[in-house]
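Missing here is one protein chain; the remaining ones are kept as they sit in the complex.
For chain A:
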Amino acid sequence: MSATETYSDTPIKAAITTAAMEARMRKRRAAERRFRVYGQAAVAFSIAALAWLLISIVSTGASAFTQHWVTLDLTVTAQTNASPNDRRRLADALADVFGEVSDEASRRELLQVISASVATADLRAAQNLSEPLQLIVPASDLTDQYLKGHIDPNLPEDQRKITNRQIEWIAALDAEGRVHRRFNRGLFANPDSRDPERAGLASAIFGSIMIVLIASALALPVGIGAAIYLDSFAPQTGWGGRLTRMLEVNINNLAAVPSIVFGLLGLAVFINFFGLPRSIPLVGGLVLALRMFPTIVIASRASLLAVPVSLTDSALSLGASRMQAVFNHRVPLAAPGMMTGSIIGMAQALGETAPLLMIGMVAFVTTVPSSPMDPATALPVQIFLWSGSAEAAWAERASAAIISLLVVLMFINGIAIILRERLQRRRKL
């Protein structure tokens, strides 16, 4: 009995005829191509999302790195009953310059053109008012946004923030060459402020540096020490071994605990129990040290595990103590890997926001902190605070802060990558 006879009456025979087979193959190949396209679409989606994010932030924030400044020659009257305060005197002088009547409405509009708070401070500091006073002050955020083209002057007047008169005044200043666009030094040199044109990142930058330094100073030695203990000294058998494994599971879980929970821990322990003040970099550093700790232990353990055991074994067989074998032969070989892990942990700590909100680092800080016990903010928190305000000038500043943060993170991660490459090259030799 041959096979063809057996199958001749079943549908299978029809199925293996060429036409049906080809149709099926076509279907399967189409499915194969579709699957491939899904994959390409997924990759394209991820990269497009990244590109959209970066482009949107750079296009919003790039213009914040420059700022318009206005040079004004003002004839300011002395303090009289008619002009009782500095703002009034400033407004009157501005009205003079633009040839306007100094009434209530125009005064308000005039003071919106330049940074009124900087100008009044300069006015107060000025000694000799008999001569025309030359003020070089930042333009107000309104003027700045207008000159950068972020406000559309073609809209009807009641739909935009800047008035027709203000546009005319700015045009007049510009025509006289009194408006200059220069690098926005204040963005990095000034602390936070209520006025966008004066707000800067100085407090946040110093706060972030202190927080990351404190966190690293605590988490690096503790984390690396814990990793060395778990790798080379922890008991592996019996009850001790059970404890060791529990500790390892515990560290893995700790690494996946949401960062906001560490913030709650910091609030309950450091602030409520130990009574440390809120918003200080010391508490921020302590909290982020706890946050970094599991990351560093895991990275250090991985790089210790990559070192061949034969090295420690030969050291031990030559009479070294366990401590000597580990610290003189195992740890030095794992050190570059530990360093890479630590640097990545530091980069994470630099971008961490939620735990800092919990310990009150959202305070409005207008001073540059000089010690870890002074109130401060951190870069990511400053971004959060600025992005909460509706005005376009704040979004622009927040984007600029993000660009600065991303550049620093890129730099830090770059160091980690270079370190890793060098380490891999040395391994190969």
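To be clear about the criterion, a contact is a pair of C-beta atoms (placed from the backbone, for glycine too) under 8 Å apart; a residue touches a chain by one contact, two chains touch by 3 or more; residues count from 1.
Note that in this section contacts and distances are computed from a predicted model.
Q: Name the chain not shown, per its UniProt record: "Nitrite reductase large subunit", "Phosphate transport system permease protein", "Transketolase" or "4Fe-4S ferredoxin-type domain-containing protein"?
A: "Phosphate transport system permease protein"
Q: Which residue, A:I136, A:A171 or A:V257, contacts the hidden chain when the whole complex is considered?
A: A:V257
Q: Touch as defined at the start, partner being the missing chain; which of A:I47, A:A189 or A:A306 qualifies?
A: Considering the complete complex, A:I47 is the one touching the chain left out.
Q: Touching the absent chain in the whole complex: find that residue among A:A93, A:L304 or A:A347.
A: Of the candidates A:A93, A:L304 or A:A347, A:A347 is in touch with the missing chain.
Q: Using the touch definition up top, pick the residue from A:L282, A:A393 or A:L423 that touches the left-out chain.
A: That would be A:L282, which touches the missing chain.
Q: Tell me which of A:M358, A:A376, A:A393 or A:L423 is the one touching the absent chain.
A: Here the residue in touch with the unshown chain is A:M358.
Q: Determine and list the chain A residues touching the chain excluded from the picture.
A: These residues touch the chain not displayed: 28-29, 31-32, 35-36, 38-43, 45-47, 49-50, 52-53, 56-57, 60, 221-222, 225-226, 228-230, 233-234, 247, 249-254, 256-262, 264-265, 267-269, 272, 274-277, 282, 290, 293-294, 297, 321-323, 347, 350-354, 357-358, 360, 362, 373, 380-381, 383-384, 387-388, 395, 398-399, 402, 405-406, 409, 413.
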